[in-house]
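Missing here is one protein chain; the remaining ones are kept as they sit in the complex.
Then we have chain A:
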Amino acid sequence: GEVNSQEGLELASAETEDSTLQTAAAKKIKIEIKEKKEKKQKVDEDEIQKMQILVSSFSEEQLNRYEMYRRSAFPKAAIKRLVQSITGTSVSQNVVIAMSGISKVFAGEVVEEALDVCEKWGELPPLQPKHMREAVRRLKSRGQIPNSKYKKITFH
């Protein structure tokens, strides 16, 4: 695990103070940070174990779907080409990795919302365009779809 910026700030300020009283406080902060990290690791391990138990109880259809969920990804070459065609300059590999990742999360949010819409309307998959459009409408009203073309009105 990494030391996040807040912990880094605490460590830095703890180390620049000189008097013995503040050295004791600094030690206390360091111990607290260590305990927090251990707790986080324990939670992660629990999480991993729970996932294993869940996945081991999947039906074949669920396993198929889970495999597709984990494995599907946007092709890096296409994403890189797309981003570079927009910027006109080249982009680093990390940018492509990050962009592919958040695009997949975005796609997931849309599909999940569309499935909610579909269920709410008493219909069944496969998802139809009307579900997708209603999902987009709802996500837009929650501000989850970036749109820089909308003319912002400050006072309604």
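We take it that contacts are C-beta pairs under 8 Å (C-beta built on N, C-alpha and C of every residue); 3 or more make two chains touch, one makes a residue touch a chain; residues count from 1.
Definition applied: contacts and distances are computed from a predicted model.
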item	value
Protein name as given in UniProt for the chain not displayed, "Cytoplasmic tRNA 2-thiolation protein 1", "MICOS complex subunit MIC10", "DNA-directed RNA polymerase RpoA/D/Rpb3-type domain-containing protein" or "Transcription initiation factor TFIID subunit 13"	"Transcription initiation factor TFIID subunit 13"
Sole contact to the chain not displayed, among A:21, A:53, A:77 or A:153	A:77
Among A:20, A:89 or A:154, residue touching the chain not depicted	A:89
Where the missing chain touches chain A, by residue	2, 65-75, 77-79, 82-83, 86-87, 89, 91-92, 94-95, 97-99, 101-112, 114-115, 125-133, 136, 144-148
